[in-house]
Every structure is written in C-alpha cells, then in structure tokens.
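Excluded from the complex is one protein chain; the other protein chains are retained at their positions.
The block that comes next holds chain A.
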Amino acid sequence: MRTDLTLGIAGSGGDGVIVAGDFLVWAAASEGLYSFMLKSFGSQIRGGESSCKIRVGEDPILSQGDKLDVLVAFNWKDYAKFRSELEIKEGAVVLCDSADPTPDEDIPLPRSAHPVLYKIPLQQIAASRTGRGPGKNMVMLGVLSEMFGFHADAIQAALRKRFQKKGDAVVDLNLGLFEAGAAYVREHVQRRDQLIFSYRRAEPKMVISGNEALALGAIAAGVGFFAGYPITPASEIIEYLARLMPLYDGVWVQAEDEIAALGMALGASYSGKRAMTATSGPGLSLMNEMIGLASLAEIPVVIVDVQRVGPSTGMPTKSEQSDLQQALYGTHGDAPRVVLAPADVEDCFTVAMDAVCIAEEYQLPVIILSDQFIGQRKESVPKFDANRIKVCERPVPGPGELSNFKRYLLNESGISPMSFPGIKHGEYTAAGIEHDEYGNPTSSPQMHEQMNAKRFRKLETLRRRWPYVRRYGSSGAEVGVIGWGSSKGAIKEAILRAEEHGIKVAGLVPQLIYPPAYEDFEAFLKPLKKVIVVEMSYSAQFLKYLKSSYRLPDDVVLLKRSGGIPFTVEEIYRKIEQEVTGGVRV
C-alpha cells in the first residue's frame, strides 16, 4: 500500500485532462490529503494536447515528485509530446483507452520499465452514456478512484458541488460516468492491491494556486489599488483581483501597458492607498524607469513578477529564475528596492502581505519574484489562517511635524513620515528629480550623496528587522545547499532524502533576497566546507549575486540549468550525494 503517489495524465484538448486532474486534486483535498498539480500545455492557444502531473500524499508535499507511479494516456500520440515531463517508474501502472489504435510494440514507453498496462474502454463507456465522445475523463476518474480505494462518496460530493450550478441533469450524467468507470474496475480488474492508497481521512485542505494565493494576500493586506496589464503567467492575479477589488471598495484598472500600470499604482500610493501591480519579465522591463521613480521619490509600491522563461518572449508558459538580475539591478542609478521571493503556494499568501507591510513602512518599491512554477500550480495546503493576516500602516507626519514639513527628512532610520493629499500643511512635491528635504529640486552633489545615503539606510533598518530565511537539515553538516524561490520544494525534499540515507547536509532558502540577510547567511555558511548553489538560470545569476554579497566557502558547486521543467528531487539529491560522499566532480 502506498501513502504517496505520483500520477500523470496526457491527452488531447477534448479529453478533459485538466478537468480530470482538477477533480482528482479537489477530491483528495476533501479527504484531507495533500497534493500538488502541474499543468502543461502544447503551444497552441486553444485545444491541442495537454497534460498534468499530480502528486498526492498524506504528508505535506514538497515537490512534483519524480517519475510516475501511474500514467493515464488518453491517447499515445499526445503522450509522446510530454514524454520527458511524464516519465514512468519501474513497474508503473499505465491506464490507456482501448480505443487508441497504437499497436503494443509502438507504445512510447520504455520496455525496461516493465509497465503494467490496463486497456480500458473509456471511449466506449462514455459513448454508451452520453451518445458522444466527451465524458471519458469522468469515466477515468471512476476508474482511478476505484483502483486507489478512495472513498467514492467524497469524490461524488466534490463532483456534485462542482456541477451544481449546471443543474441536476449535468450532475447525474457525470455521477453516472464516474460510477460506470468504477463498476468497470470492480468487474474486470482483479489484481489491484498494488495501487490501493492508504490514508486516514483528515480536515479538508484548501486547493489553490500561487497566483490566487497572492491575490488573496493582497486583499488581506488591504491593497486598495491595483493596476495591471495582462501577461502570462501573471494574468490569474490580475483577473482574480478584477473580481475581488470592487467588493472591498478597491480600485482595479486594466492599464494600457505596464508603464501606465506602475504609474497608476504610484499615483494611488502617493495619494495614500496601498497599491500593487503584477506582471512577468517583459512587463518588469518596461517598468524599470518607474521603479527608479518609486525609489527616488520614496513611494511605497508592490510589484509582482511571476517569472517565465526569457529573455524576450522566451517560453511564456514555462518557469525560470532568470529575472533575478533584473529585479536586483534593473533601472538606472542607485535605486534601493526590496526583493522578496515566495517559495511555495502558501508563501505567496504571506509574502504578499509582508511585501505590502515593507513597502508601506519603508516607502520603496518591493518586488515579489514569484514564478510560473508556483504561480500556476495547484497545491492543497492547510487552510490559511485568517488570524495571521497582517495589515501595516505607513508612517504619516504627526501634528508637530507639519509646522515645517520635511517630506524627505534626513534621519537615522532613513524612514521619513509621508504625508498625502488631503493632509493640511503636508503639501510637498514628490519628485523623481533629486531634491532636498522639502522635496525642492537640487543639483547639489552633496545633497545627492546625503539623499542616497538616506535611501539606502532604509535597507539597513529593514535588514535588521526582517530575518527572512528558511533553514533545513542538520546543524553539524559540512555541506550546505542554497537555493531560492520555487526550487525550495525539491531542495528540501532532497535534503530529507539525504538524511534518510545518513548523509548530513544543511539547506538555506532566503525569502528576503535583497537586501542581503548577512547575519543569517554568515551563521549558515560558517561551519560549511562546501556549498551547492541550486538555480534555474543558464548564466548563474543567483551564484553571481551570492558571490558579490557573502563570503562563500572556497568549494562552491553549482547546480544550474535553464528553465522549462522544474528541478526534480532526484537531480538535487544526486548532486548532494556526489558532493558529500566524494563522487566524481563534473
């Protein structure tokens, strides 16, 4: 019996692959199981082949899993297109539609894996109930549920809840399809204990994507203004907020481009509202000038960058960590900003709230570097705790400070009170041009030096107040792994696996990427002889940044590659094993 399984589904547009995957995750969550779902599409706009990979387990799931325990192929031609993403394990169970004409010897699976193949008349069963093709996915869901030994009532309840709006006829039809699939298994499949999934039912989990979680975080933090321009893979944030903002008296604008989006957010923030925009790499490039403006004029704003594969339009539906340099250094001049990186779906919720707090208090642009891998994947996680919601206030001048108001007061923390329109005697000119303490333009090099120092001082203040890194693994290890963002899941799981094998290794994943968290890094790096840096960037952007910020051990090992598919636990574990046990260096 298993407690953790990885399943892949592949098929054509009409097969309902994603819907089936969604249901499976939804049903598992209703049983209190953890799960993790990745979707993958072909390059066409609509229709065409699609696939999903789902991992389900009783314990929290950290990564998408490695090779598949179970594969569902609605048809072999489509599966072939996702072969590298959906490799099967030795002895995997494979379910396919007996309607697929591919002869056994042409099935694109490695014979060496000895798959256990079940040909199921999905098409035929569906057609007998609907008279037409669709519905195969529901039949398949019945098949899987029965094979895994899921509680059918839970899935049926989930189905009912989902189809309720479409009326009783639709509910009945789908329940019928589901039941027909289950009945087929009871009748025709004898040996199926190998698939039975053992679990205790628990509190239902939340099923949510990183983008949705981020939008919820924004609402929770009291964001009152959002402007955005559609771009994959950030659009879900923009779309979900379009639905939510009006409900909470917020303003949502679809801007004409990213420059306007950030400009509007800056204007709104200047007026006193918590403001946010969201985009992906190319949009962040357009925003660069405005980031400098926010930095120099000291205007709070949160900019979400859901990274995709670049440069240029790259591979817009796939993930990479290659906007790091742009986030750290993008824009001209010396422009302090804060860069935060959520590392999983739940983080997207909390990091969004923290980003708003930091922006408001420190009055600078805060860039959230999310990525497609966390933004668009679905995870089931324990329900977010509404009591943990943080709402922060920006420092406004008190009555005493208004008699001779210095908007850009030079002080120790670098944080000066910010008035906004409507506050009498707080009038000032926010300026992208260098200015004195009142906001009046200046071209004095001395004043520029002082103002630079003030603006960067805020980062010092922040660094001391927001220790924002995660540590994993053994404290006595001599080898450490450092990664960031969505690589966390695979890194953490690889470290756990290493420890199970008696390999001592430590892990560090910062969420505060910039300014550097010196103390935490120093403490982590001190006992290490060797450090493995994991990142999804061809030119090793993260390693370069680490080298410029921290004193790394002499022995630095780099595990980097271009994006497209997420790191697997296996990839990282092998590297750890090799480096700790002294295998061959590549």
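As a convention for this text, a residue touches a chain if its C-beta (ideal position, glycine included) is under 8 Å from a C-beta of that chain, and two chains touch if they have at least 3 such contacts; residues count from 1.
Please note the rule applied: contacts and distances are computed from a predicted model.
**Student:** Which name from "FTR1 family iron permease", "Succinate dehydrogenase subunit B", "imidazole glycerol-phosphate synthase" or "2-oxoacid:ferredoxin oxidoreductase subunit beta" does UniProt give the chain that's left off?
**Tutor:** Protein name of the absent chain (UniProt record): "2-oxoacid:ferredoxin oxidoreductase subunit beta".
**Student:** Touching the absent chain in the whole complex: find that residue among A:Leu7, A:Leu214, A:Ala265 or A:Val469.
**Tutor:** From the options A:Leu7, A:Leu214, A:Ala265 or A:Val469, the contact with the absent chain belongs to A:Ala265.
**Student:** Based on the whole complex, identify which of A:Glu49, A:Asp69, A:Glu85 or A:Glu212 touches the chain you can't see.
**Tutor:** Counting the whole complex, the residue in contact with the absent chain is A:Glu212.
**Student:** To test your reading of the contact rule: which positions on chain A touch the chain that is missing from view?
**Tutor:** 26-27, 29-30, 157-158, 161, 204-208, 212, 216, 219-220, 224-225, 227, 244, 246-249, 251, 253, 255-257, 259-273, 275, 289-290, 292-293, 297, 383-384, 386, 389, 420-433, 439-441
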